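I have placed the structure first, in the form of structure tokens, so that the comments after it can refer back to it.
Every protein chain of the complex appears in place save one, which is left out.
Read from first to last, the chains carry the letters A and B; within each, the first residue is number 1.
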Amino acid sequence: MAIAVFFVAAAMAIIGGVGVISFRQPIRSVLSLVVVMIALSVLFLLLSAQFVFVVQIIVYAGAVMVLFLFVIALLGPARETGRGRLRFQAGLSGLFVLAFFGLVYAMMQGIQFRQPEKTDLSVFGTVQSIAVGLFTSYLYPFELTSILLLVAAIGAVYLSRRDER
Amino acid sequence: MSNSVLALLILLLPAAGAILLAGRGWRLPRIVTQIVGPGVVWAAFVVTVVLFFNQVNGDFTYWTWIKSGSFEVPFNLLIDNLSLFMCLVITGVGGLIVTYSVGYMAHEDGPSYARFFTYMDVFIFSMLLLVLAGNFVFLIVGWALVGLSSYFLIGFWYERRSAVLAARKAFVMNVIGDVGMILGAFVVFVQFHSLTFAAVFKGLVHGCAPTLLCIFGPVPDSGMIELAAFLLLVGAVAKSAQIPLHTWLPDAMEGPTPVSALIHAATMVTAGVYLVGRMHPIYDVAVYAHGAVAIVGAVTALFAATIAIVQTDIKRVLAYSTMSQIGYMFLAVGIGAYGAGFFHLLSHAFFKALLFMAAGNVIHAMHDEQDMRKYGGLWGQLRPTSIMFLIGALSLVGVIPFVGFFSKEGILGAAFSRPDNLGLTVWGIGFVTALITGVYTGRMWWMSFAGKPSAERPVEHPHEAPPVMLIPVAVLAVLATVGGLIQTRALGVGPSLVSDYLDRVVTAQSWEENSFALHIGLVTMLVAGLLFLAAYRMRPLTARFPWAQRVLEHKYYFDELYNAVFVRTLDRAADVGFRDVETPIIDGSLAGAGTRTTWAASYASLLQTGYVRNYTLVFVAGAVIVAVLLLARFAS
Partner (left out) sequence: MGTLDIGGSQLDTSWFLLLGAILFTLGTVGVLVRRNPLIILISIELMLNAVNLTLIAFSRQLENLEGQLFALMTMTVAAAEAVVGLAILVDIFRVRDLEDIDDLSELKG
């Protein structure tokens, strides 16, 4: 049963991914990405990452993507027209990307997984265990990340000010 | 005031004068320059006299300049009879000449006037440092500074191209000598591991100083001593304008006449003689080098005298005469007659400075005309100067009772009496030279002062020099007349003050005067004097042999030889160096660094296309490379 869930979610993710890069209109691209994110969150759940699953949906799909939607609404439906100026871009890109994928695939073939640590899987990935980790061992990165968010917020506010003329 | 302070004062006074005149001289009224310039020299003379009469002797160290392990070079002054003797000559005769030049250089404008006396004071300081130095290092410093002052003074009228070239020539040849001196000092250091005269001379007598680094063992290697002596001789030869490093001296006459009097007659050119005297312990051991000194001196004496016969410029005659007389001094110290040699140094300072300054008066009166063929008949018009010139001339020829007789015959007598072939040989050369001296001096005298005024005279009625120029000359004339009385050894009787004084410091003449020498001396004087008179009527012998005339006029083609061998070769090498090394390689690499960078950058800037997608492509390419590296690392 888990296998079936996996394959369905995987298929959705891939289709969504193709959609992200294929659609001409940005709005459709965004919606494809939302599909991908939901599929991924299912996979997270499958992988015993309950908290991340929820956060993915609420924050990522819910907030960040909505932000993208708002910006698209603000900027209007732009379409890519014309052929583009860089002649070799598509060819070279395909080349490098294929090379990259091939290399990653080769890496995966040689993977030797390490012995997992002995943990209680029933509390693995729960809110409590995440909280314990976040506020004790990883307090420092946590605080830095919050500062990062603050800086980003300030930056965004500043950048989108209209200059009073 | 203690003796060491007095000794230092001798040096400091001219130095202070030079600094004052260099910094402020041209801004202050001329009278300041006129007082300070000669004044400091006279002050130094007074101090020297004080030390002389107190018979001060000492090696005064003021501070240690270099101290490196066991190697020390102090700043020390060696006050002994020899150095005081030289100081007396330098400050005394120098004082007279600097005073004289107050008048001679009066035509110069303010800054130039001050500049002249600055240079003169610098020179006096350098020369004093040279003779007072107590170690090789400061000797060489003084040596080099004297060469530098000479360059400044010869090229004083620097707008004149000929003066600049002459100054350069003098400096270059002096530097060749400097190199010899320095190499000689190196050899001395290797032998004795010290550079102070006291240590070196003690080492020569008693063996090496007891340090670990005395390489050649307790007894100095005489071969190395010979080498050192020859190298030092190179320095002496260059400074004293002996063959083969003599070609600069005639050209140096481009400088003002007081310069010629001071530097190229009385003091700088005698530095070589002083050197041999000071280094006499070395030369006593290095017999071959010692003999070479005598030979060089004798040959130069004869050689220069022959050239003097055909000169038409009055100063050039005197220049070659100087070369010749210094040859006599080298001859004397070369055979070991130090007292005679230094006495001739003193007397030559008197009469040659006298001659130069009197000639300066004539030149001044003739509105800077130096060609003797345009003189004639000056006896009637410039009586005082003519009288003094005559005194100097007779002194030069060596006629009794003037000082030149006593000093020159002193040398020739010593050479004649020396019981070996060297003595006789150099005597013979010296004898012939004395005769020729009579000829050229006579010629100079008759051509300039006797007869009718030449048709080409620039000035119809020349007027005498002002007192400031006459009095120093007169003083020297008096000294030239009575000076002989301090050493009348040539006559076989009477005092030998100079020799006695110096023999305490330098080696005494080790052989007896031959009684025959006296007669020979008188004969020499007679013949030379007759030739002097005969020169009035005598057409130069060489006129009958045009080829000889040509050789003499071209100074035995030395200049042409040096030009062809050294100057042109070096010029060509410099041209090649400039064209093929300096410009393409050195300049090129510097400029090329710039152009290459710009060229490379112009290619590099092609990467900056401005397109974001290109840049991301580069990112991905980088990622691919990293992936490859990781894979390679973990696959192996």
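The criterion applied here is as follows: a residue touches a chain if its C-beta (ideal position, glycine included) is under 8 Å from a C-beta of that chain, and two chains touch if they have at least 3 such contacts.
Since this is a predicted model, take the numbers as computed values, not measurements.
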Among shown chains, those touching the left-out chain: A, B
Touching residues (missing chain, whole complex) on chain A: 1-3, 6, 10, 13-14, 17-18, 20-21, 23, 26, 29-30, 33, 36-37, 40, 43-44, 46-49, 51-52, 55-56, 59-60, 63-64, 67-68, 71-72, 74-75, 78-82, 84-86, 89-90, 93-94, 96-97, 100-101, 104-105, 108, 111, 113-119, 121, 124-125, 129-130, 133-134, 138, 141, 145, 148-149, 151-153, 155-156, 159-160, 162
Hidden partner interface residues of chain B, rising order: 605, 608-613, 616-617, 620
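Everything below uses one rule, namely that only the chains that are shown with their structure count from here on.
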Rounded Å distance, chain A centre to chain B centre (Cα mean): 94
In the complex, chain B residues that touch chain A: 611, 613-614, 617, 620-621, 623-624, 627-628, 630-631, 634-635
Residues of chain A defined as touching chain B within the complex: 85-86, 89, 92-93, 96-97, 99-100, 103-104, 106-107, 110
